[in-house]
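My structure is below; once you've seen it, I'll send some questions.
Here the complex is missing a single protein chain, while all its other protein chains stay put.
The block that comes next holds chain A.
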């Protein structure tokens, strides 16, 4: 039916409005043959993946900046290089991980058959992201007496984040699992000398890292679920039609 809309818009609307009809075609898939359902689904997946990837890259850059901020000199010779002060592979890795997590969450929700109904709205998602950035901020900027205190505080904050914005058992389990995996991966990377932390206190890494990972997983899952809500509707109407 988007053809209808396009034709309608084309026939009735003067120049300069074409992009509306184009976007209409893209965003609202039409009911049609089964093939288009599949293509729509994959495009949807790709779009969601891309969005999650970009969000992950952006957050990685910004949060990394927060971490290195302490050492930023007053006159950085070139500011741009300080943004990309870490290795080039860190943001893409974070982006890929966040895309995977963001796609995994709604997938597991649908597998378990318990759609996530808790606070499904963008304002809540924004709040979640803000709290996540705040946790990072705290870990980077607040002076704690010792590392145990820092880690405990961050762990409490992360659990609070989950309780406030997620409250699903699957989310918790997935968060814990991915956080442990990521910590392990970081340990391995550091052990092999790819990079290192300035003051490791937990084997080779910082002890707050799992908490940050957990909070990040919850946040990305939240975003992914919210994005999937759009596709969910589409699929639902498909099942109705079929």
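The criterion applied here is as follows: a contact is a pair of C-beta atoms (placed from the backbone, for glycine too) under 8 Å apart; a residue touches a chain by one contact, two chains touch by 3 or more; residues count from 1.
Heads up, the rule we're going with is that contacts and distances are computed from a predicted model.
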| item | value |
| --- | --- |
| Missing subunit (named according to UniProt) among the choices "TAF1A polymerase", "Pre-rRNA-processing protein RIX1 N-terminal domain-containing protein", "Sterol regulatory element-binding protein cleavage-activating protein" or "Two-component response regulator" | "Sterol regulatory element-binding protein cleavage-activating protein" |
| Residue of A:131, A:178, A:205 or A:227 touching the missing chain in the full complex | A:131 |
| Residue of A:62, A:107, A:184 or A:203 in touch with the missing chain, whole complex considered | A:62 |
| Absent-chain interface as seen on chain A, which is shown | 1-5, 7-17, 20, 24, 27-28, 30-31, 58, 62-63, 65-66, 68-69, 72-79, 82-83, 120-123, 125-127, 129-131, 133-134, 137-138, 141-145, 149, 152-153, 156, 160, 229, 232-234, 236-237, 240-241 |
